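Shown here: the complex without one of its protein chains, the others still in place.
On to chain A.
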């Protein structure tokens, strides 16, 4: 396809030329599906939109022509800005609007009646759109869909939901052609499979990857601390870098770390450099102010999290700093791509390890980036909880036949091998609850009449639509200034529960003082007279990839570490001297006493999730062996268990058969499973999403989803939701695959080192957050002891 003159001329007046991959996208614009792999800054988004602009240039198309879907609301808004300007300059007759959770209700209603030519939206908003009865009218003429940053969606349930929604759109608009835009990934074919409208193919186009990025580790005079994630030591060096560059993005792995770092950066910022903070827990207005300032070029640095991961154009970023180990080489490369949007110039990035262990991981990640060794795990089949939600969404839009819906769902890559039996089970779950005890004949959600499935109670659509989405929100409370109205942001309910009036914490980079709780909002003042408690945000915790863990273990084999800073090399030497360094083909176990508890540290290097599962499995075995474990904490490389009795011989804990045999039983009863169940049951519509406005003050009226899980496990162990939970947990939070990989490489070779005190490598574990208590005999003992002590103290022990 040639560019129409009006667009070609405008390109010429701007002095722009069409990149080869942009021309390729035009040439192949009639393909049923196309995936473009291009580095950040490669003009990817324009490549996606050029065919749309060309097709709309003559002004003959009526109604919706192109759907643009991005993982972030902010990205949709940004694209709208960047697209509207040239479209206006060229005088093209094209109406562009966005539609996200932030769009007003009036605007949304109008869009359904009179849709724009180009609609920019998110997977959740699209799912909501297809749930309306009038969806066929809106989508009838759609020609193209562009899925931006598809790599960020491909490995998540949001991606699965999006592709299911697209199968609906495709059914209403058979001519729909699909385009995916992706950053560099390790396996483009996998993403293409997900995007394709099966059985039609999806072609892959590659843009020139550009020069290798210029990445290094930030060298500081100050040594990184033994533990912790704050990287406070690096503040002066980071400030120095900010001064030397125009605009710096400072990425953190978690929101809490971003808050702490921003606070410390601000304290040290004696030359008053304009620096902002941006993360998902901040209030929308505040985020938008920062975004606007960034676009205007009035900020020198922005402290951020994954909320800035994706390709929003923030102007002239010339340095990316990653604070904390990157955990995953692929994501590191994608983040680094954020620096320097000029095509064909290398991006510049610095890694700032937060502690000594992260120094090792950062060096390993640098090596992997240089070797172009990207990481990734194969995806499983499409999750059935998302499928259940999709069936309910379909029901909201009107009656349907099971055959049609099944055929439609099988066109989605992730569900292309879905069996009819599995589909029917999901449909039955949506209709009757799917229980072995058929208790709900009178209250079925879906009823079959004349071959068509209907919602029994049409009023249910409101509830179902409110529940759309696959992102799990933790229970959060808004934080606002006393007497003020605008919220500053949100904190987790669990954190709020630990606050006493007078306590201070960090939010949006400022210290605030907790005053009271009013109408489900935390009221604070700016009086900061105490050192802050740190607001804990759940944030996603990524596990260090297998590839990166293996690199670290390979580094440990070296006699010396010239690549590492002296302090870190010394630390490893000290560990080798005092204990041992972990090896890839053996499991190192260290035991020592700390805080009055017997502590045992298991180095498995299996990533955070698998180490967590290992913690659950090991504590179960320890419980059986009478070792009274009280709890554990897991990091990417080790699991630390504490209890009331010392572990004399850890080898039997790792016996393959014992771990496997215990697995099924164990799996049923643990906290991770319950958390996973809660997430899946919410997605599938069994539990209502916890909406702030729906919360009641009568707290005894609500009960924990753990009770539902326990009941199902006992009375209906084969229920669909438990199958989904097990499947989910095995590859996600439980990650048993990586435990098997660890058992396979170590084959029962366990080295047990008993130490008089904590080892250099184990020290960080003691400070790690996310401790998980074990409800076993040890806990019972502890409770009884505590109760006896409290009774004695109160003088009630003789009663």
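As a working rule, a contact is a pair of C-beta atoms (placed from the backbone, for glycine too) under 8 Å apart; a residue touches a chain by one contact, two chains touch by 3 or more; residues count from 1.
In the analysis below, contacts and distances are computed from a predicted model.
**Q** Which name from "Tripartite tricarboxylate transporter TctB family protein", "Putative phosphoesterase", "ATP-binding cassette domain-containing protein" or "Lactate utilization protein" does UniProt give the chain that's left off?
**A** "Putative phosphoesterase"
**Q** Which listed residue, A:433, A:469, A:508 or A:604, touches the chain dropped from view?
**A** Per the contact definition at the top, the residue touching the missing chain is A:433.
**Q** Which of A:89, A:189, A:566 or A:787 sits in contact with the chain that's absent?
**A** Answering carefully, the residue with contact to the hidden chain is A:787.
**Q** Given that one chain is not shown, which residue among A:157, A:178 or A:445 touches it?
**A** Of the listed residues, the one touching the omitted chain is A:445.
**Q** Touch as defined at the start, partner being the missing chain; which of A:108, A:456 or A:573 qualifies?
**A** In the full complex, the listed residue that touches the missing chain is A:456.
**Q** Extract the touching residues of chain A with respect to the undisplayed chain.
**A** Touch with the absent chain occurs at residues 432-433, 435, 437, 439-440, 442-443, 445, 456-457, 460, 463, 496-501, 516-517, 685-688, 699-704, 707-708, 711-712, 714-716, 719, 773, 775, 779-780, 782-784, 786-787, 790-791, 793-794, 796, 799.
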